[in-house]
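The complex appears here minus one protein chain, its other protein chains still in place.
For clarity, chains are labelled A and B in written order, and residue numbers in each chain start from 1.
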Amino acid sequence: MSALLLTVLLPLAGALVLALLRSLPLAGWINVAVSALSFAASAWLAWSVAAAGEIAGLGFRVDAFNVYLVVLTAFVGLTTSIFSRPYMRHVCKTGLTTERGMRVYHAMYQAFMFTMLLALTTDNLGVLWVAVEGATLATVLLVSLYRTPEAVEAAWKYFILCGVGIALALFGTVLTYFAAQHALADPAAGLTWSILYRHAGGLEPAVMSLAFVFLLVGYGTKVGLVPMHQWLPDAHSEGPTPMSAVLSGLLLNVALYAVVRLKMLVDGSLAGTASPHLAGYLLMGFGMVSFLVAGLFLHRQRDIKRMFSYSSIEHMGLMTFAFGMGGPLATFGALLHMLVHSLTKSAIFVTVGHAAHIAGTQRIDHIRGLIRTQPVVGWSLLLGVAAIAGFPPFGVFTSEFLLLTATMQSQPWLTVALLSGLAVAFAGLFRHLHPMVYGPAPEGQLPVRANLLPVVVHLGLVLWLGLSIPPFLVAWLDRATQLITGAHLL
Amino acid sequence: MSITQLPLLQQLVLVLAAIVLFTSFVLLAQARLVSAIHAFAWQGGLAAAVTSVVAAAGHTPHLYFSALLTLLLKALLIPWMLHRLVHRLELDRHVDLLRRPALVVMAAVALVIFSYWLVLPMVQQELTFTRNIVAISLAVVLIGLLMMVFRQQAVVQVLGFMSMENGLFLAAVSATGGMPLVVELGVAFDVLVAMVLFGVFFFQIRANIDTLDVDRLNRLTETGGEEP
Partner (left out) sequence: MDYLLIASTWGLALLQALLFAALAPLLVGWVRKVKAWLQNRRGAPLLQPYRDLYKLLGKEVRVAHTASVLFRAAPYVVFIATWLAASAVPLVAVALPTAAIADIIVVVGLLALARFFLALAGMDVGTAFGGMGASREMLVSALAEPAMLMAVFTLAMTAHSTNLASVVDAQLAGGLVLRPSYLFALGALILVALAETGRIPVDNPTTHLELTMIHEAMILEYSGRHLALMEWAAQIKLLLYGVLIANIFLPWGIAGSLAPADLALGLAAVVLKLLALGAALALAETVLAKMRLFRAPAFLNLALLLALLGLLGHVILEVGA
């Protein structure tokens, strides 16, 4: 219990401290320290959950599904904070932002971590909503940190679109509460997920289907499902690089987690009716459309960060599709994919930040010859893109292989769509990547001070996960699969 | 069962909810910025009134607190903040004309009918007296959404967003008899923080494009990036 409280409340305390702190160098170190402590606490929490099965109390609930997401969030938060410390100091020195902006940045970084961890560990659907909305609010100011017209536009679009989406999700939550009033003996507990899950069969199917549509549209906006994705490429490309890394790597996962938790409720409610797989079909539909559309849009991009944000949309679509299909194999694959995608995408964004720094611009046609100018950046980018495109022996290959196998088992014709989507995305990524890494380096392009430790660590982890997943992780994911689908994979 | 069989307080709830719907129409079509803020304040005040009458008629005293919270936040604090922002942005006499008001209002009426149809199967078996207001609250949410789509001025879009929150609050009160207090406080806090951030954003937008007409924020396009 104390591990849980420490994990969640440390970032909150850190945010308060950083909001009051005036010294910029110290702020960077405190950010790293708080993230490190939070990661340690989350590792302790994971160990406790592995021993005890699950921990619940005070409105929180940590089981096998969300504990590994908590550890992942804390870990990526830590590595990104290590990267962001010197990066943001450099940004401040070059005048892209002010000292006051840096204070906002550091305080909001920890506030963002707090809201994400709160969303992952809470048992109350209302608090989940408050936390996801809080995560949006915490990052909105950070997207517009550089105060350029494009940044302000991206932040406004992000704010408005996500705000509207979240409001619809609140209506879905109200409808769920409404359904719970009749199914539960104690109506006041109608927002507690674990109680709702136990009594899911008694929830009125018509109400739950309507609620799920609203919840999917609402939280799906934050996942980046097409056609609610319009904010994602702008927000992920205009913010500072560490922000892009955490937004792409972590916030999308949290939103997808919320969708999956709610899908578990709806599946229980619709189990005896004429259309028991409605939630699954909806997820599959949105997921497949996002996957295909994002793969196509990838080709047209001229900004490197926008290109990788579309890649995020594509992968989130793939995961949504897999969760929609259901079944142990697809769910295991999707859980693994959440993990490896998070690690790879944040590593890529960090590398892209370096590449943009070397070339002085984010436009793809102006970034050339990275491998000649600074080989470590060029190689990182190459390996990162290879990883995200699904090359073996990286972990993404493993999870995509599992997903394809699952699709062949349950929906064989959709395998064609998946494979062609993967091929289109692969072509798009490498088409843009090749000149960036191998093209002729422009005159006077100099290497920069590189802080690629997070990249190395992340890609190393992804490689390890591709070659041999450690048994404890397999057991973890298997338990999570069992929680979600009711059946073990292994 | 028709309205004549309900006690007077419950009839009052229905009348107040109908006036809330009317204020969302007024918000939708009102061109003058300051009058739109006043209409939003009235909407918040009437939503608080609905909640307190529901509390009185249904004997659920915890709703009085929600009503007070809504009154303070939505009818007083947020309109005051918007007023101050409008004054600082020198938009006191700003008029943001709707291009085709008749069409937009007709779309709003269609949304009312749509929301009635949508919640009808849900509430037919309900026995509480507030069940007819669920359709009204969904209509207020959707009309707020319509307002955000069709109006181009940033302050008015924020009013649309806040009006959506009003509709959601009303939905919670009418469908479920109020959400748990923790959630209510969290939502109110989120709305307040959102309002503060919106205020910051108005100044950032104006500093960048010299106007609050967000249609002019169009440098990021789908063909992949900013103009050089």
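Convention: contacts are C-beta pairs under 8 Å (C-beta built on N, C-alpha and C of every residue); 3 or more make two chains touch, one makes a residue touch a chain.
This structure is a prediction, so every number in the text was calculated from the model and none was measured.
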Going by the whole complex, the chain not shown touches B
Among the options B:17, B:33 or B:191, the absent chain makes contact with B:17
Of B:3, B:95 or B:181, the residue in touch with the unshown chain | B:3
Those residues of chain B which, in the complete complex, touch the missing chain | 1-6, 8, 10-12, 14-15, 17-19, 21-22, 25, 101-102, 105, 109, 112-113, 116, 124, 129, 132-133, 135-136
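Basically, only the chains that are shown with their structure count from here on.
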Between chain A and chain B, what is the separation of their C-alpha centroids in Å?
-> 31
For the complex, which residues does chain B have touching chain A?
-> 118-119, 121-122, 138, 141, 145, 148, 154, 157, 161, 164-165, 168, 171-172, 175-177, 179-180, 182-183, 186-187, 189-190, 193-194, 197-198, 200-201, 204-205, 207-209, 214, 217-220, 222-226, 228
For the chain A and chain B complex, residues of the former touching the latter = 59, 124, 126-127, 129-130, 133-134, 137, 140-141, 144, 147-150, 152-157, 159-160, 163-164, 167-168, 170-171, 174-175, 177-178, 181, 188, 190-191, 204, 206-207, 210, 234, 238, 297, 300-303, 306-307, 362-363
